[in-house]
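Got a structure here, written out as structure tokens. Questions coming.
Of the protein chains in this complex, all but one are displayed in their positions.
Each chain gets a letter, A, B and C, in the order it is written, and its residues are counted from 1.
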Amino acid sequence: MTGVPAEELVAAGYAWEVADAPLLHDSLNLADLAHAVELADRTVLPDRARQTLLGALLDLASLPSDAVDYHPEHGELYASREHHLAARIGSEAGWLRAGRTRREAVRIAFRITVRRQMLDLIDAGVGLATAIAEQAERHISTVMPDYTYLQQAQPTTFGHFLSSFADPALRDAERLLAEYRHINASPAGSGAANGSRILDDRDATARVLGFDGAVEHTRDAMWQTDPFLHVLTAATSLLLTQDKVAEDLEIFASAEFGFVKLGDGHCRPSILMPQKRNPYALAVIRGSTGVLIGRMAGQAAVMKTPSARSDNLIYSYGELPRALDLACRVTRLTTAVVRDLAVDAERMRSALESGFTQAADLAELLMERFATDYRTAHRVVQHAVRPNEDARSALDAETVARASADVVGVPWRLDDAELDTILDPRALVNSRTALGGAAPGSMAATLARIRQRAGELGAEVEIRRHAIDAAETALRVRASELAQR
Amino acid sequence: MTGVPAEELVAAGYAWEVADAPLLHDSLNLADLAHAVELADRTVLPDRARQTLLGALLDLASLPSDAVDYHPEHGELYASREHHLAARIGSEAGWLRAGRTRREAVRIAFRITVRRQMLDLIDAGVGLATAIAEQAERHISTVMPDYTYLQQAQPTTFGHFLSSFADPALRDAERLLAEYRHINASPAGSGAANGSRILDDRDATARVLGFDGAVEHTRDAMWQTDPFLHVLTAATSLLLTQDKVAEDLEIFASAEFGFVKLGDGHCRPSILMPQKRNPYALAVIRGSTGVLIGRMAGQAAVMKTPSARSDNLIYSYGELPRALDLACRVTRLTTAVVRDLAVDAERMRSALESGFTQAADLAELLMERFATDYRTAHRVVQHAVRPNEDARSALDAETVARASADVVGVPWRLDDAELDTILDPRALVNSRTALGGAAPGSMAATLARIRQRAGELGAEVEIRRHAIDAAETALRVRASELAQR
Amino acid sequence: MTGVPAEELVAAGYAWEVADAPLLHDSLNLADLAHAVELADRTVLPDRARQTLLGALLDLASLPSDAVDYHPEHGELYASREHHLAARIGSEAGWLRAGRTRREAVRIAFRITVRRQMLDLIDAGVGLATAIAEQAERHISTVMPDYTYLQQAQPTTFGHFLSSFADPALRDAERLLAEYRHINASPAGSGAANGSRILDDRDATARVLGFDGAVEHTRDAMWQTDPFLHVLTAATSLLLTQDKVAEDLEIFASAEFGFVKLGDGHCRPSILMPQKRNPYALAVIRGSTGVLIGRMAGQAAVMKTPSARSDNLIYSYGELPRALDLACRVTRLTTAVVRDLAVDAERMRSALESGFTQAADLAELLMERFATDYRTAHRVVQHAVRPNEDARSALDAETVARASADVVGVPWRLDDAELDTILDPRALVNSRTALGGAAPGSMAATLARIRQRAGELGAEVEIRRHAIDAAETALRVRASELAQR
Partner (left out) sequence: MTGVPAEELVAAGYAWEVADAPLLHDSLNLADLAHAVELADRTVLPDRARQTLLGALLDLASLPSDAVDYHPEHGELYASREHHLAARIGSEAGWLRAGRTRREAVRIAFRITVRRQMLDLIDAGVGLATAIAEQAERHISTVMPDYTYLQQAQPTTFGHFLSSFADPALRDAERLLAEYRHINASPAGSGAANGSRILDDRDATARVLGFDGAVEHTRDAMWQTDPFLHVLTAATSLLLTQDKVAEDLEIFASAEFGFVKLGDGHCRPSILMPQKRNPYALAVIRGSTGVLIGRMAGQAAVMKTPSARSDNLIYSYGELPRALDLACRVTRLTTAVVRDLAVDAERMRSALESGFTQAADLAELLMERFATDYRTAHRVVQHAVRPNEDARSALDAETVARASADVVGVPWRLDDAELDTILDPRALVNSRTALGGAAPGSMAATLARIRQRAGELGAEVEIRRHAIDAAETALRVRASELAQR
């Protein structure tokens, strides 16, 4: 083999891989340093080469990615790095190849990049749940209609509505945390896939880079793809929750609803229409969700290939980090949108009054008071309000009695106080006192639990972040020592 | 409203929903029985109605789904059931509506259906991992080339190759088990979404149906979709692992490779070509994987809709159970294929001999023996075999020395015994003794761990299966008692 | 080979294939009749066998699919049919195998099924465009705000809004028609894929079944998949247009907007909440769109497999017809929804009056009248209305002059008549007279063009439908003659 790639291959393959340099450069530095340190520790690397190689690697690690000549003509990232090192230290650069495929180097780097992004995304998800809980607390008593099919259903509070998005966010944060242990596991020491003859303490190698341990089976370690699909799905799922928030808020922010106003910083004006104040942030959230759905489907489609083919992974190296980065930015945006939301309690209250969201509770009352089955009670209520929809507000005991007389032949007579209570939206909300219901007391307990869970997850993230920070720092220190010895 | 649906709506909407009857009928029976029992226990249901309603529900529960007139003209499933009951017990059927939306009924049923399928799928995944481990044990010493890019890489064993698919299967089984707690959680008592006034002990209601507890926030309980996406992704991921097995085995089963032969029962003959023996099972596995990828993408796309719209869930009621059923069948098929595989150790060995998969180990030896960097050693080995590819088998110490003289100017002389050892594929495999490597000792430990983990997961499934069996039985007994009192 | 399939293969593979029987039975009858007729015409089939075989095939063709024992234990559909025939006519059934693989038989049938569905779907798309045009005509002068980001932008008419969905529907109808020629092309005579020795007039064979011709390259003919992806994408795209209609109408049907009311037959009541009138049809349209997106992604994922593997096609035989059937039903539903829509012109008009959608036109007027750049004019208008948003309705020449004085230092004085004209929404709509604009005259021309194009496409469908009807009838007649000779 000449080793000179065809220009079409450079353009379609190497250029694609090299575009990932900004995402993987720092992580490749760590992977290479760890490998060189291990070669030194096992005395595979002779003393003379140790200093030279580690010195050169530390120099390389001090450069930002765009100061390194990552170039498709050299091949993928590893090849550019070897080229860089060889230009500086000649054949001593060749020691870095000992006992390791280039794919092992890049896969380690890939996981180092992704693990940190995962922690950031979990943090962002936790931040979103917290912002939701805070905004919900402010509106624990702000009554509004709950909608299904965008038709008014029953009275609720804006706090109850909004906080329904907190648990989904926390669930995805938890899933990401569960998946983290698969991501933060080391493929090092896999050799070509059958294991390495010379690097045989795989758990030790793993710990040097802050991994929780080695992926046991070396062929699985080298070629596994399933964790990446699950990480991407969790990110997609987290955005799908936000998509719903965005779709709902856009409607609520219309002049016709008038329930909420987005912060100025989340809108954009029109250059043509002076009166416009466009909730652009919501379009960003929705569109990004669509993009993530595609990334998830694409990840799965890429994985549909035989085992041990490069395409299993090289198409994730950049795609996954970029998708996680987008998910993280969008989650922070949704958090800010929720935090800065202005709520118009008056419009919400007034919408509630123009509907008849108390109908089911009235029917329930009739069922209870007159020992009739619910379906019949339901028919009576329908009949009571049907003749004149505007009469809803004027609904009184007499009307109900007339309706029941028509429907079941018996006038059901409620006393007016009882009827007033059942027709008062706030009283109705206050009756939802069971677990997770809209009554302020229930809500308060639920919100407290959400904030506590968010706090716990945040703490879990911190523990992991400190662990990898510490390992990465220790590795750099050790490499410097070895380079100077 | 007339309540008479347009024919186009029946054809596009209700017909779609009613097609799920065979999947949800049994679960709807349980959901309705539990609701009626709760209404009775809380004395919402008067005594006279209790007997009638529970009796009718028990009768309905004794019918297979195709004996019930589930018909799109009535509306969705709930409407057909109410129609069925009303035809038998008249207005007493109307009590079943008390305190519950139809969507709550169907969502409970949906989860009852899905939880059992999940346990089956976990079982199937565990079964696959076990079959892989068993087959791998038989071939722990069957040497073959490992491939990357379908080019021979290094010697390995068929056991090591095959067992690399066990851990991915177990990981997805574990993910499904983790997700089970979200699926086996009850939405009951959510009212319209703000909570119910009359059914307020949601955890008790949950336990009656064998749920591990209630989903706390009632609006989340009513509308959550994220668990369904994750279940589907885990099923898809489990099939993606099998897709790789199928793609690899198809190649290995070709006459040109000749490594394996599928069991007769997994092939199909050609009606045209008498000589054919087509590994149809592998096409089934691959195609089903593609179908699942689409179901996963579709689930996500369906979820991209505002909150509290019916489309959030009615398009999962049937899609998810059908996808899980397919995944389960396919996983059992792959299990059988692996179990019945005939391995031709001779062809594997012979393929190994015609290649030069020992090259990297030889280069490593040169690196170690002559204190040269690996890249240089790599060049020497390339040079040693390049002039005549057929010379690989005839590679001797002299050739190596000549090559090194050409490349680095110094003849590197190995003794022949040393060279023979490094060129012996079996010895080379035996040197991969580190964690998860191909050496029989490492393999044995890994396979033992796989079988143990499979056993543990299987036991977890059994615990859950017994719990839901017990709850469902107890509910039926209790309903019968109440019906007869 | 024993030919007895393993039970796992039956459950995962053959059961999947056999589930397509209702979709393919009639088409398989046609494919088999055509093959038998051709064998007879070429005297491959001896006279004695001709009568027997054709007679049995005609009998089989007279049965509905559920009267035939299509059963997975026999294998796929072809095997069940051969089993059926052999039980009736013994070894003479074996003639049907001559010169044809089973896959060729099913692929021909598949195309026969799909081509008819495509014509139906084109018809449905054309019907939708026509219903839109008709409803739009009724509201060619019904002014309403146009929205972007669901914020009021400029005045338009409901006719202009609604008709914006007609052309996308027509484009997809056209794409389906263009793709029809690839679908209605015959793979017959492909042999194993290299061509047939005995059936060598492929175009004649094609025409017998109403195909427009043969797919030329026999391996392409046997294995092509691309047309099926494109058909599915066109169906998905057609639904995506309807998804937008459904999302928009759901908002417009809310009490808060109050612009439209769906027909009773397209809503469903709540069993819990007596006041509800849920636009269920819109949820059906949206959810089905999500399902189709998944089917499209799944089709592509299935196709990502090597050539000439069964999974290339057997996973489309049922998936594609079911997806097209759903698309067709949903398109008819959307058509009915559009047709039966009640429009509240008063609410639309009143929404328009509470906003300030004339702002851009006012700025344009200032630009023209005072030769100022648009951006400055835009700032003046913003300034004029900013202090008091409610002042919009009270905007007068004096306010504008004061604003311009503040912003640019010069009072721009309009006369009141001029200002009134620019602030009159109807006048503003009437000024959009260019191609495709909202002015009634432009609209009328556009709607006429839409209706004409719809008519043309409908006629194209009819021509094709008659052609395949005629061919299918002629084939049945010819087969009967040969059976009786």
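To be clear about the criterion, contacts are C-beta pairs under 8 Å (C-beta built on N, C-alpha and C of every residue); 3 or more make two chains touch, one makes a residue touch a chain.
All values reported here derive from a predicted model rather than from experimental measurement.
Peer 1: Please pick, from B:Met273, B:Ala342 or B:Ala371, the residue that touches the omitted chain in the full complex.
Peer 2: B:Met273
Peer 1: Looking at the full complex, which residue from C:Asp69, C:Asp200 or C:Glu346 touches the chain that isn't shown here?
Peer 2: C:Asp200
Peer 1: With the full complex in mind, choose from C:Ala15, C:Val44 or C:Ala401 the residue touching the hidden chain.
Peer 2: Only one listed residue reaches the unshown chain, and that is C:Val44.
Peer 1: Give the residue, chosen from B:Ala86, B:Ile251 or B:Ala401, that touches the chain omitted from the document.
Peer 2: Hidden-chain contact among the options goes to B:Ile251.
Peer 1: For the chain left off this view, which of B:Gly127, B:Gly265, B:Pro321 or B:Gly355 is in contact with it?
Peer 2: In the complete complex, the chain left out is touched by residue B:Gly355.
Peer 1: Could you list which residues of subunit A touch the chain missing from the display?
Peer 2: Given the touch definition above, subunit A has residues 1-6, 8-9, 11-13, 15-16, 75, 78, 82, 97, 99-102, 191-192, 250, 263-273, 277-278, 280-281, 283-299, 301-305, 309-311, 314-315, 319, 326, 329-330, 332-333, 335-336, 340 touching the missing chain.
Peer 1: Since one chain isn't shown, list which residues of subunit B touch it in the complete complex.
Peer 2: Against the missing chain, subunit B presents residues 147-154, 250-251, 253-257, 270-280, 282-283, 297, 300-301, 304-305, 351, 354-357, 359-360, 363, 375, 378-379, 381-382, 385, 392.
Peer 1: Which parts of subunit C face the unshown chain closely enough to count as touching?
Peer 2: Its contact residues with the unshown chain are 44, 46, 49, 91-99, 146-150, 153-156, 160-161, 163-168, 171-172, 175, 178, 182, 189-203, 214-221, 223-227, 229-230, 233-234, 236-237, 240-241, 243-245, 247-248, 251, 286, 289-290, 293, 296-297, 300-301, 303-310, 360-361, 364, 367-368, 371, 373-376, 378, 428-429, 431-439, 442, 446, 449.
By our rule, only the chains that are shown with their structure count from here on.
Peer 1: Need the CA-centroid distance for the pair subunit A / subunit C, whole Å please.
Peer 2: Here the centre of subunit C sits 34 Å away from the centre of subunit A.
Peer 1: Where the centres are mean C-alpha positions, what is the separation of subunit A from subunit B, in Å?
Peer 2: 24
Peer 1: Could you list which residues of subunit C touch at least two other chains?
Peer 2: Residue numbers touching two or more other chains: 250, 270-273, 277-278, 280, 283, 297, 301, 304-305.
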